[in-house]
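The complex is shown incomplete by one protein chain, all other protein chains being positioned as in the whole.
By written order: A and B. Residues from 1 in each chain.
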Amino acid sequence: MSTRLAQGGRLIDRSKPKNFTFNGKRMKGYEGDTLAAALLGEDQMLVGRSFKYHRPRGIVASGAEEPNALVNLGQGGRFEPNQRVTTTELFDGLTCTSQNHWPSLEFDVGVVNNYAARFLPAGFYYKTFMAPQAAWKHVFEPIIRKSAGLGQVPTEADVDRYEHYYHHTDVVVIGGGVAGLAAALAAGRSGAKVLVMEQTHHWGGRAPVDGGEIDGQSPDDWIATTLAELEGMDNVTLRSRMMGSGVYDHGYVLGYERVADHTPGDDRPRHRLWRIRAKQIVTATGAIERPLSFAGNDIPGVMLASAVRDYAVNWGVSVGDRTVVVTNNDDAYRTALALKEAGLDVPVILDARAEATGPLAEAARAAGIRVEPGRAIAKVNGGKRVTGVSICLQAGEGAALEDIACDAVAMSGGWSPVVHLWSHCGGKLIWDEAQSHFRPDPDRAPTSHDGKPFVVTAGAASGPLDLAGVLDDAYEAGKQAAKAAGGKAVRKAGPKAKAEEAQPMAPVWIMPQGAGHQKRMKMWLDYQNDVKVSDVQLAAREGYESVEHTKRYTTLGMATDQGKLSNINGLAVLSDALGQPIPATGTTTFRPPYTPISFGAIAGEARHEIFQPIRRTPMHQWHEDAGAYMEPVGHWRRPYCYAKPGETNEQAVHREVLNTREKLGLLDASTLGKLIVKGPDAGKFLDMMYTNMMSNLAVGKCRYGLMCSENGFLSDDGVVARIDDDTWLCHTTSGGADRIHAWMEEWLQTEWWDWKVYVANVTEQLAQVAVVGPNARKLLEKLGGMDVSKETLPFMQWKDGTIGGFDARVYRISFSGELSYEIAVPASQGRAFWDTLLEAGEEFGVMPYGTECLHIMRAEKGFIMIGDETDGTVIPQDLGLNWAISKKKEDFLGKRAQQRSHMTDPDRWKLVGLETLDGSVLPDGAYAVGEGDNEYGQRNMIGRVTSTYYSPTLKKGIAMGLVKHGPDRMGEVLDFPTVDGSNTVIKARICDPVFYDKDGEKQNV
Amino acid sequence: MLILECPYCGVMADETDLHGGGEAHLKRFGPGSSDDEFETYLFHRKNPKGIHFERWRHVSGCGKWFHAARNTMTLEVYGTYSAQTYEPPKAIINAVKKKHPEWEGWT
């Protein structure tokens, strides 16, 4: 059993116990524990079930590489699934539950998959998908949906807050082990601005666990000295609990800082995502130990040798009383020695190498440990817990020589540098034959905007695995990065350790090397996703040669740990099956993030009210106070209608239409885009931007204009006013101001840069109110200040003056067909002006109206709306707007495109009015069907509805649509089949799109 | 995520401050042009694996368009320059040639 030792644990404070629960069971750990250490301290070896076969899963590792030990962490608004216990700091009151089992962790019915394992081989899903479609929908999908996925989905909103933080630095050092610290020391001494990040809450990494001496000090002492020196440097920033999540183009790095995971509810942001721009990146990310592939290597109690050592040294936790060590390299001997020193039993060290002659092997023998070279594990005995191992010859087929009772197995298959961050942005790898691992190729580093390398690896991440080599490499890397980032030359020598003699490791990809199929079916490569040696071999037999394809076919390395333990072993097995050397197989692609990061951190502040910017007009608060139903128009919120108590929105809209037509309505038109275009060439420029002439517009007058893209399609419309000799004011659609402003600037800057024109966007400088209806003039006359009579201010003209004491620009323009003034005042006075109009307008029956009323009134008048009648495929000619397209102008944007054969095709659908025979309202977007079928057997379409409303004015449904040969078919009746399932057809007659006041008598008074 | 130096502001601007605008140095064809010319202008775009001349706008900065000579494979930026030019300036051409003597030119 695993237990807390009476002594030891360099990271824990035994005077500060912390209580927590696992599956409701109360447990105790100490400050400084990871959840993994605390669970093991309480003998909780079984922590979950695997993904596919629901096999019992125990803790395998002690850090970010852990594939098995994922839990549901927290409760309510802090519930989060798939949290790795090895990277979760223990805190008082922590609650967690195990995942992926039913009904319980100890007894899981899903384990039947385990017995059906031979029916669930590699490519199971792909093979299953070949079944009849019906089986997929009714049989497989429901079952897979129920059994797939690990943790539970949270049901409550996240109560924590998150933020981003942009940071600019010369050098960023990722990893705070001795390599990272040595690199930081070099970079810091150069005077460069340095950021050092460490993913755990303690500095120094594994060196204190591994032992040795640095500059004559113990690793712990050297770390303390070095931290003190770094903390004393103003140019160095140290951040623990921050993981280098990804390296991206041009020196961009994401740092994932877990600010308050261990102090939930203390009002700090839970996570902070550092968005770092660094000139140079040093990845001191260390190395990860590889498992060995032997039968039963997934039984709880089988762990990485380094993890067994970490638990003993860092947290004073014994994984088992009797631990068998199995290895192909020297490092695992340190585990045996550490266990022995802690007073635990190591019955045997099985060394797959033919000889065990290194100094560590000698030390083990001297400590009285039995060392067996050339031996392997034939199989591990046990179910939910290791009970013993059978020993065999590594060179043989697995005949058992001896059974040894034990309750833990510490395995080591060698070490692989963590190359993820090096590789994220294109750093290449080379195969190191001696260490049997891929390591960064310093000659093929990722390059930045200046074409120069911007990532350098340090320490074990570069390849060296001994302390002396690690320190030399890391200090040099720090110097190199600092120099490339513009730091001063560093003369001071770096930290040194004594070189150690070591026996070379020997690659061992399966154990024993001649293991048969039965054994290979029990050798796990990917613990979480249940991929075994036999699965990869099957994939190779079925023709999978690319490592990327094999990964997806077998799901090797596709679990949440992204193959940190399984990748190298998996591709070694694949290479062997394909009969090619490992470098020829290559690795899969390393992609960020290094380990999963929270969605909260990615979203940062962008949640709730500030999920995205909401644009508000100066009158916005009034609309909200009046209970307006708001609708989004771009990022604006505009009143759709102002329903009174007891009124539906539809009733309110109808009331607003009738009141505006009969009395007086007010519209907040502030969202309308307003661009000032000024300069000697402004007229010439606007003639290019608009389809019609703007240069000949008289000062004081307004003209409706259309803008097209170079493709000829209608893109925006609005009224243009000539302000003075060289100044125009262009109105755009509500959503279009920024887009059209950018469009004008683009042409001025990139095509006609010698034209003298300046554009300014004054949309938000002005609040604009449309005063609409037969009583509009009466209201303005009551307020007084300027002459708004028909004679002085006729239709389609504008004037500056004052209205009721407000400085105003008044336009006689109408989008409703009524007598209408659009009045612009400074935005700071917009609300006061609106209030004044409402108060003074009371005697004239004033009512505010919303966008839906606006839409209905314009449809009654047959006015088009950008986005309704247009959809990016419609040209002005389709909409009967030929009158607004200049024939005199040689050129305007879109003119050439509109001459293309497809644009002049007489078969293009054209705008018409539509009225149903029964007065009902046509469904929005309904299609008119013609005779016969198309080549796909579908009914031929001959038109579609673009706008459709109930007209309260006319008391019937009205619509506009685009119909093939429409204008030539006045009076014809079209069929519009419904799609609501009723199988009915609505009949509508083609008519003039102007339904109301065809001669414009109402607006021109 | 790229950083490009805005030649107007003189700052290294983050990609999120910028707006990409596709191929630079297009020649506009209007009325009077042939169908082929117009089609080329409107639709035909280079998509090189390597050196490319692009339009960018410093959208949340000065609002100006500028051009960048950039390698689409390595993301190296050889230089940024004013958009008010029909072809890349000599200095930019030289910067590219220095790195890629075999390069055949920008057209």
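In the analysis below, contacts are C-beta pairs under 8 Å (C-beta built on N, C-alpha and C of every residue); 3 or more make two chains touch, one makes a residue touch a chain.
Everything below uses one rule, namely that contacts and distances are computed from a predicted model.
From the set "Sarcosine oxidase subunit gamma", "Aspartate carbamoyltransferase", "ABC transporter substrate-binding protein" or "Succinate dehydrogenase cytochrome B subunit", the protein name that UniProt assigns to the chain left out of the figure is "Sarcosine oxidase subunit gamma".
Residue A:Ile676 is the one among A:Val111, A:Ala342, A:Ile430 or A:Ile676 that touches the chain not shown.
When the missing chain is restored to the complex, the residue among A:Arg189, A:Arg272 or A:Arg858 that touches it is A:Arg272.
Set against the missing chain, the residues A:Phe51, A:Phe806 or A:Tyr927 yield one that touches it, A:Phe806.
When the omitted chain is restored, the residue from A:Asp321, A:Asp450, A:Glu631 or A:Glu764 that touches it is A:Glu764. When you scan A:Arg10, A:Arg78 or A:His168 for touch with the missing chain, the hit is A:His168. Listed for chain A, the residues touching the missing chain in the whole complex are 161, 163-168, 237, 266-269, 272, 275, 277, 605-606, 609-610, 612-618, 635-636, 676, 678-680, 756, 758, 760-766, 805-807, 826-829, 831-832. Seen from chain B, the chain kept out of the figure touches residues 8-11, 13-14, 16-17, 59-64.
Just so it is clear, only the chains that are shown with their structure count from here on.
For the pair chain A and chain B, the distance between mean C-alpha positions equals 28 Å. Within the complex formed with chain B, the residues of chain A that make contact are 248-252, 277, 447-451, 710-711, 742, 745-746, 749-751, 753, 890-891, 895-897, 899-900. Remark: chain B residues 1-4, 14, 21, 28-33, 35, 38, 42, 55, 57, 59, 63-65, 71, 74-77, 83-84, 99 touch chain A in the complex.
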